[in-house]
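Have a look at the structure below, then the notes.
One chain of protein is taken out of this complex; the other chains stay put.
Lettered A, B and C in written order, each chain numbered from 1.
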């Protein structure tokens, strides 16, 4: 028997409150897939079976009065394939792709990187902190635009690690 | 994989808050069965598999400050077998087994009853309301003592209905 | 003081009464329908009795079941709350006949104030101004001649009416002829009395009511006013005290009239005298509510008096705990009623509440019997919470109410919170410029004339 609407609502609610980035279910005629975008909102990608069209709206995991969520287009932040390595910001600050406004960027999408190579700068309290790569690989995604603020733990880059 | 202790706790909590009278789960090595007694408490009947002994205690579904639940001894109020008929009080009042203090009781355990026969009196606002039986059968249980108050809908008698 | 009382009500007001009893050391008996077996008023009472099935007529309006519940539990008194049997003179009489103290005024006072024509006559005798109107009118001819004297527009009102029923605005003789038989027929069907009278329809009026309180020793005080003009189809949405329309002189005049009205009938316990106030600062008695009101926390906010505890003490024969000179108002209080209704159509939206988080912080109070994972029943009133804010002035009370409603999380059902927030940001509301027609700006067309008495917390009492 496929899941009821209520059951699907419950699942959505539950997953919304979790920190999973992806949830897939194939259950007796119901297929449900939830993916979390990098801005924290959930998107219902493929409600099939018993799920009516009415639930196929993004479920923003925000309380009333909270800042509006800026939906990031799916193309800009595809879910990482299983072998992509993430480089996260170790500090709060402002993200810069080059050592100075007129200088070349440290890396581009497609750049081949060695561990220890500088990927970017995060400025915090007027200090320029160089963020180094911890693996050998190739840049697949650069998730932050030049000059944008970053939080602690925010993903900056995704790399395909070199095959051994 | 059997359920974790946490998962079992969650299930118990969830079912406790629900109004299910019985819950059974057979899931990859874990078998769990919960049954609610007539006083509203849950009893874990058969936690097997990953469920440790520590959870095998009755979960009383009461809030702090609420009236204490009087656990009904299992012998005194056995769950009705499937063919027992219940006679409930249609009004709030005081239960009397005989028409006057010195008179004989209307019925005893084991009495054979015809539909329309008086089983007891419930006094409300000084009026003596005779409660009549709605089936033919034999009295199996008398659940209220003489002179005790009864609520609306409270079970007074259980009868075994005569085979047709 | 009583040792044990029974509460003949449900929801937030039943809980409110339980809190007062606990503070006074009085034991409580909750009664409930089968639909309410898991309700908080049942959980928090010391004892509970199921009195019938979900339908109110068979449970919360079932006098015999309620009296029996009091008898089997040994309760000494019954608090009726608001709605249900709170203004049933018959119920109050049955209580007394069964040696149960009814926590409210004398049955005869309830009966008189429940009959609009008799209440009006009593006020006329006490020299309290009432809205210009007629005596009972039966025939078309009587009505027309009375209407000539009063002038149009006017209202046809059923003596036993309430809740917007048995009420019709007419602007001409033609309309009067057309609607008179209709209102009589409606009233006869709904209230088992088809007596009607005519009343001048006042434009641009405010609904301002005074809280009065008497004891059984002849003492009587007032506790200031509540401004209740923000109504939608006779449903109060937001109440506040003090009223932005009153100055000290007008307040003193209206308070004196309220005390005169209550004195005229020898009033004991909590009561509310409702007035219409027009732009010339003239005010007219419209009715007296002989019970605790939904909006009593507004008065508690500015006076610091616990009205329900006072009700219990007075009913137990004690003297009022304060003199008039002890009652001092501080700051400003405001109440919003949060209903399980669509915020645009105001249609009830019962259902299961999946998440529920009440706002906290200074100057806020939330009275509710709702909670996470509770069912808002379709059988009863749609009000699920009252939010009361208190500030040192009206601006602070408004800003506090706004942030409270913005941070009140209720998921799973629709509520009127968006409608309340719209009111709280309306420039006319913020400036204090409004009358009972205020809410018409948010609706396409009023179905009944805006204005005057809201009876949302009075439930029609069937003859039992």
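Quick notes
Following the convention adopted for this analysis, a residue touches a chain if its C-beta (ideal position, glycine included) is under 8 Å from a C-beta of that chain, and two chains touch if they have at least 3 such contacts.
Quick caveat, the model's predicted, so the values are computed rather than measured.
Set against the missing chain, the residues A:84, A:105 or A:124 yield one that touches it, A:124.
Considering the full assembly, C:364 is the residue among C:137, C:167, C:202 or C:364 that touches the omitted chain. Among the residues C:37, C:190 or C:372, only C:372 touches the chain that is left out of the figure. Against the chain not shown here, subunit A presents residues 17, 19, 62-63, 65-67, 91-94, 124-125, 149-154. Not every partner is drawn; the one left out touches subunit C at residues 12, 15-16, 19-20, 22-25, 40, 44, 297, 300, 304-306, 330-331, 355-368, 371-372, 392, 396, 399-400, 402-403, 406-407.
Simple rule for what comes next: only the chains that are shown with their structure count from here on.
Put simply, the chain farthest from subunit C by mean CA position is A. Centroids built from CA atoms put subunit C at 54 Å from subunit A.
Averaging C-alpha coordinates per chain places the centre of subunit B 41 Å away from that of subunit C.
Taking the mean of the C-alpha atoms as each chain's centre, subunit A and subunit B sit 54 Å apart. Residues of subunit B in contact with two or more other chains: none.
Of all residues in subunit C, none touches two or more other chains.
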